[in-house]
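Omission of a single protein chain aside, the complex is shown with its protein chains in their original locations.
Now for subunit A:
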Amino acid sequence: MAALRAMAVRLGLVADVDGGPPIVPPSGWSAWLTTLTACAMAFLALLTIAAGLAAGGLAEDWQADLAEAATLRLPASTDAATLERVIDQLSATPGIASARALDPGEQAALLEPWLGRGARLADLPLPVLVDLRIEGSGPDVPALEANLGLVTPGAVYDDHAGVRAPLGRAAEEVRRIALAGTVLVVLAAAGMVALAARASLAANAELVRIVRLIGGEDAFITRAFVGRIVRRTALGAIAGAALGAGALAALPVGGLSTALAPVLLPGPGGLAALAAVVALGFVAVGWGAARATLRVTLREMQ
């Protein structure tokens, strides 16, 4: 406990470097701009990360659904007996869990968006579709197609790669954008802290001069100022992250299908963890930025 406190003091996280009255004078309302800005930025960072997680997760989920399924297309002329033989053969193929021909009703539902309700499908030379559930890494496609070709020429195996690839790319892209957004917000926060640190030193130049003249080390001065700035940043970041998490938790996801909701948003525990990570991240970045700026600026003030 004592070691922890000593560490916190060294890092400037604990008020009053050594238990004495604050070295840095109380500053007016403008100092609270640091807290306010940190609050806004932590809020934005949390929303950006959550949006990235949700969108990426959604795309990934769809992709996973598609990956578990494949479709076999047979020529329109395929008769019932052939279809039965094909189904038997598919069911016996390693990598395929089950095979089931779509009935005309299901096929109509698939085509409805293109042809409209009530189209007379029986008049169209529609291919026969077989819905396949995949297990493991799936069947050996060239071998399967060759075997099927012996039964019914013109069978085409479709593993949905054409749809899965763009979904994968979309998920990747959304994640990249969210990451870039988060990095930008964090950089802005670091810049804000650096400005605040410089302003604070400039406003207290005489204090710095006196402390140095009576035997104070720059490390002592740095700790005193870092503490002040980090505490303000932490206060804002915690508030902002909590607000962001609260806002997300209050979203009416109950109205969404339950299958979708867990993908869209982390649960209460997840949100709390995300808020904690964001707040901690801001404290760490604020601490680093404040310390580096103070050291450089103090060197300039020699």
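The criterion applied here is as follows: a residue touches a chain if its C-beta (ideal position, glycine included) is under 8 Å from a C-beta of that chain, and two chains touch if they have at least 3 such contacts; residues count from 1.
Definition applied: contacts and distances are computed from a predicted model.
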One chain of this complex is not shown here; going by its UniProt record, which of these names is it: "Protocatechuate 3,4-dioxygenase subunit beta", "Thiolase C-terminal domain-containing protein", "Cell division ATP-binding protein FtsE" or "Sarcosine oxidase, delta subunit, heterotetrameric"?
"Cell division ATP-binding protein FtsE"
Just one of A:A80, A:A122 or A:L213 touches the chain that is missing; which is it?
A:L213
In the full complex, subunit A touches the hidden chain through residues 17-21, 23, 25-26, 207, 209-218, 220, 302
